[in-house]
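One protein chain omitted, others in place.
Every chain is named by a letter (A and B) in the order it is written, and numbering of its residues begins at 1.
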Amino acid sequence: MLQFITAILTSLSAGAIYALMSTALVLVWRSTRVINFAQAGQAVLTTYIGYEITIRTGSYWYGLIAAILSGALIGAIIDRFFMRPIFKRIKSGPIVMIAPVVATLGLLGIIQAIIGFIWGLNYQTLAAPVSTDGYKIANTVIAFSPYNLMVLLSVTITMVLLTVLFQKTNIGLALRASAYSPEIAKLSGIKVDAVRTLGWAIAGAASGLAGMLYIPNSYLYPNGMDVLLVFGFIAAVIGGLDSLFGAVAGAMILGFAINFVATYISYKLVFPTAFVILILVLLVKPGGLFSSSKGRKD
Amino acid sequence: MHKISANRKRLLAFILLGWALLFIGDRVGELQQYQGAFVAMYALAIASIILLTGYSGQLSLGHSALMAVGAYAGALSINNLKLHPVIALIIAALVAGIFGLILGIAAARLSGPYLAGTTLALAISLPTIANQFTILGGEQGILFDIGTPPTRFGEEFSQYKWFFWVSSLAALIMIWLLSNLVHSKYGRVFRALRDNQTAAQLAGINVGRQKAVAFAVSSGVAGLAGGLLVMLISGVSPSAFPLSLSFSLLTGAVVTGVYDLKGVMLGGLVLVAIPEIADSIGSRVGGSDGFTMALPGFLVSALLILAVLFTPNGPGQLLKKKM
Partner (left out) sequence: MIRNTRMKRISIVSAVALAGAMVLSTLPAQAADPGVTSTEIKLGLSSPQTGTVALSYGKLPKAMKAYFDYINANGGVYGRKIKLIARDDKYLPTQAATQTTNLVLNDKVFALVGALGTATHTKAYTAAQLAKNNVPDLFVNTGFSGFDNKTKYPTAFLILPSYAMEAKIIAKFIADTPTLKPQASFLIAQDDEFGIDGVNGFKLGGHTFAAAPTLYPQGSLTSALAEGALTKLSAAPGKPVIVLMGTTDTTATILKAAEKLSLTTKFNWIAGSVGGDANTLLALGVKSTTIDGVMAASFFPDAKDTTDEYVSQFMKINTKYNPGVTFDNVVLQAMNTAMLTVQALRAAGKNLTRAGVISAMETKGSTFASAGLVPLNYSKTSHVGYNGYWFGQLNAQGELKPFGGKLTAYTTDSTSTSAPVASTFVRKPIPKNGIPTN
């Protein structure tokens, strides 16, 4: 019984982090129709920045704020000065599909290399701001600590904020319109380019948050979030790249599947499980679970 | 008449290239022969990506897994079925091709990023499956011995030269076949799929089936490349096919022009030469540990970004501008 509860709790924690990554990827996809592989690099970079601030100020919270803000800034810079020139140059042909993806791959490599230049390749650790010891319930310690609770709450609040932003505000409307139909949006007076940059900024902030929440449970090094990127991407695809809700749902499904398979069957099946879930979902719904049936065909 | 002479011209070009490689192979040192073998292997792998992405418009991030399938099939043929190495390489291509066909059928309905995601998941999960079955040798892997060069070539014929010959010949033949394929009716069908699926459908093309065919052929080629790779490292193991290999192949394809098979050799050269150059720059410039270690990755990524920015259609574009 305890094992079952543990599996559920750890799945929730894992799923929450995946949700942040998949949300970031979906945000970029919706605004730019690009799979941003560099998201992992951005996340690690902003976490290093957060790490430095934490060490110098002695407070995790300052580091967290720094990570979120720098994440937004870096995301915006990447869109404005990197992605936009690429889109200007590549207007026609199927290269349109590949070039941005490949460009973000290249960007990932550059970011990781820069991190290696500045901070070296050693593993760093970041201490959590609250206790990581599990709560004690009826004399048993469960696999859920104050820190896990903090992660879950942060992710939930972020999701709620994002949903409110997108559904209830004018900016949110602008974001959705620019993604869905840039020409019409432009005609309505929306500055599509600026709005797109905003999308990248929000995504960058989300991945910055993901990094700071993830690293205390793991180790900080240039490739530290590569696996997270892969799982975040798979989660986003499972949920349907067009849907924020899908991103979260996909992340939870993936998190639960992986943890349960690992706990009850074998740890060796972690990656194959991800693949099987993905292909099962896509066989039934090629656009992901929560994709809208009417929508742009890519 | 027109078509026949174009085909023949191509055949002639390939034969010429083959002789040139033979000549070069005789004149260079063992290290260059070994590197040359890698170049040929990478060129072949890049060709498989160009076929799939440049010609039929499907993006795959999982070609490392397809190479692995071919590699294991080849290794098992030699070790368990005791077949001749050349037959093993053919089996490598066939098995990978069949695997690709199944995958292609399953993925035919998927577009752009969804296909990319699926192939990505395949790339990370397939190597770990090798651990599950003892017949696949687990993490240790299986030996792949292409054997020593035939004795009639004499004492001086080094193992590396043999690698170079086998690798280059296999790559040359396969790329010639591919070249014929893309210049045939199939090539036009694939390009139609790439450019406008709806129009292709209206023109009567069975989109799903053709996409699967493209995937199958691409996988077969990748499988052969995988067989060549493990020949060069004398054994196959899961860690020989990391996700980064898929990304490298994509890099090579973009850098040399993803639309055209002509650049593949250049792509292979880039994949082999750039890490070497980066290494030597790193050791010459010195600097902190972090710097020298991260430098090769930085150079490769920078090259990729420059290529995407300035020659998204391949270096041929630069040449075209000059004419």
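Everything below uses one rule, namely that a contact is a pair of C-beta atoms (placed from the backbone, for glycine too) under 8 Å apart; a residue touches a chain by one contact, two chains touch by 3 or more.
Values in this document were obtained by computation on a predicted structure and should not be read as measured data.
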| item | value |
| --- | --- |
| Among B:17, B:83 or B:173, the residue in touch with the chain that has been omitted | B:17 |
| Of B:135, B:177, B:199 or B:233, the residue in touch with the unshown chain | B:233 |
| Chain not shown: contacting residue from A:114, A:130, A:143 or A:276 | A:143 |
| Touching residues on chain A - with respect to the absent chain | 2-3, 6-7, 10-11, 13-14, 121, 123, 125, 127, 132-134, 136, 141-143, 145, 217-219, 223, 227, 259, 262-263, 266-268, 270-271 |
| Missing-partner contacts on chain B, residue numbers | 9, 13, 16-17, 20, 24, 27-32, 34-36, 38-39, 128, 131, 138-141, 143, 145, 159, 229, 232-235, 237, 239-240, 242, 262-263, 265-266, 269, 273, 293, 316, 319-320, 323 |
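Keep in mind that, in the parts below, only the chains that are shown with their structure count from here on.
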| item | value |
| --- | --- |
| Of all residues in chain B, those that touch chain A in their complex | 53-54, 57, 59, 106-107, 109-114, 116-118, 120-122, 124-126, 128-129, 131-132, 194-195, 243, 247, 250-251, 254, 258-259, 288-291, 293-295, 297-298, 300-305, 308-309, 312-313 |
| Chain B contact footprint on chain A (complex, rising order) | 29, 35, 85-86, 89-90, 93-95, 97-99, 101-103, 105-110, 112-121, 222, 230, 233-234, 236-237, 241, 268-275, 278-279, 282-283, 286-288, 297-298 |
